[in-house]
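Heads up, one of the protein chains got dropped from this complex, but the rest are sitting where they should.
Labels run A and B following the written order; every chain starts at residue 1.
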Amino acid sequence: MNYKLDFGPVLDGLPNLLWGSAGTLGLALSGMLLAIVIGIGGVVLRDSHIRPLRWLVIAFVELIRNTPFLVQIYFIFFALPLAGVRLNPTVTAIIALGINGGAYAIEIIRGGVQSINKGQVEAGLALGLQKAQVFRLIVLRPALRAIYPSLTSQFVLLTLTTSVAAAISAYELTSVAQRIESDSFRSFEVYGTVTLFYFVMSWLVMSLFRIIGKVSFDYPIK
Amino acid sequence: MGTGEFLFLLKGVQWTVALSAIGFICGGITGLVVALARTSGSFVTERMTGAYIALFQGTPLLMQLFVVYYGLALIGLKLDAWAAVAIGFTLHASAYLGEIWRGSIEAVPRGQTEAAKALGLGYMARTRDVVLPQALRISLPATIGFLVQLIKGTSLAAIVGFTELTRAGSIVSNTVFKPLLVFGIVGALYFGLCWPLSLLGAHLEHRFAAAQR
Partner (left out) sequence: MIDTRTIELHRRQVLLAAAALLVGTAFVCQSAVALTPAEIKAKGKLVVGIQGDNPPWGFVNSSGKQEGFDADIAELFGKELGAPVEFVPLAVANRIPALTTGRVDILFATMAMLPDRAKAVQFSKPYVANTMGLVAAKTTEIKTNADMGKFVIGVPRSSVQDTQVAKNAPESATIRRFDDDAATIQALVSGQVQAIGSNMFYIDRLNQASPGTYETKLEFTRLYNGACTRLGEKEMNATVNAFIEKIRSNGDLAKITKKWMKQDPVQFPTSVEGVPFEVN
């Protein structure tokens, strides 16, 4: 048997691969937005006075961080319908990514929030700011700036994790690659090329975050 | 769901643990080499290992498994699913552990290396007896954290058809048609494997932070 490399099917499928990449980025960015919402919300609830709420957040974070993403997405897609909640692959993927990213975001952001000097909060309250304003301007923004690199690398990881959504037939790069592979049987060529696509995409996401970081946190610290 | 099905799930746990162990141990040995190469001082070696690490950290684990699974056979290595997947996880772990340990090697105070050099210790003795013990201790929380990621990552072997815990769950769910129960149990089993390790890692992190206060 002579296995000769043949990139023909890959080149033919290039438009589809690019669309698939767009799908990946779409899922990733939507998942990130949801993750940030869950992250900030979780941080607020985590330090609430109501104990059950605190326990709820802790349980949520521990559960999500100690179970595999594939099992989480299988659960939402195949198991929840039997409890009455049926979501299509795209929505399932976004929710699963958001929940997964959110659990990590809660811990990361919380770390940043706890590093804010208590004196800052007291000064803000002394100046007559509302509690919500203090949280938003004095705690959250500097905290996000401090943990921004950690958050960026977590979100790059989220972009790569979208590949698992192929298992529930969501539309993204891996499932497009699998379709091309199943028609041509050129596994190594297809997956090798797609691996490079992901590498480029992870760099794109990182650069995007770098730009956002420069724009949002462009104030002097001291 | 009867005991037969539950035992099938436990068999899956067996494979998950085996895969994680091989990946962690073999990946650890390779990762140590990677970390040392990355801090060797030789410009070319450092750049090359840097590229190796960047490749594995910038691409999905699933793709890495696919490429190893299909690619190895191409260069003449006819291995079964188990071996191919084990190699895939080993390479993945070696890159991540290499990067974690590079960071902790660089975190060892420079004075230690200088003192060791002043005492006439060569590279091997310096690394083995002075730098590495301290570096590995610093790296414990992150290393344990990665072990948890690795255990979760073995679930992707299901997609290349290897019957570890997640795939066993899929098969059982397809026999008894109770996905809520089955995937709930599968999640609980993973939780049982990972959570104790996560707690250990967090505990160690607090201990080290306390020591530095």
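The rule we apply is simple: a contact is a pair of C-beta atoms (placed from the backbone, for glycine too) under 8 Å apart; a residue touches a chain by one contact, two chains touch by 3 or more.
In this text the structure is predicted, and so the values were computed from the model without any measurement.
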Touching residue (missing chain; options B:17, B:54, B:121 or B:181): B:54
Where the unshown chain meets subunit B, residue by residue: 4-5, 7-8, 11, 47-48, 50-51, 53-55, 57-58, 70-71, 73-76, 78-81, 99-100, 103, 142, 159-161, 163, 170-171, 173-174, 176-177, 179
Where the missing chain touches subunit A, by residue: 1-5, 77-79, 81-82, 86, 88-89, 149-150, 152-153, 156-157, 167-169, 175, 178-179, 181-183, 185, 187-188, 192, 195-196, 199-200, 202-203, 206
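The rule is short, and it goes like this: only the chains that are shown with their structure count from here on.
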Of subunit A, residues touching subunit B in the complex: 3, 62-63, 65-72, 74-75, 78-80, 82-83, 156, 160-164, 166-167, 174, 187-188, 191-192, 194-195, 198-199, 202-203
Residues of subunit B defined as touching subunit A within the complex: 55, 58-64, 66-67, 70-71, 74, 148, 152-156, 158-159, 166, 169-170, 173, 179-180, 182-184, 186-187, 190-191, 194-195, 198
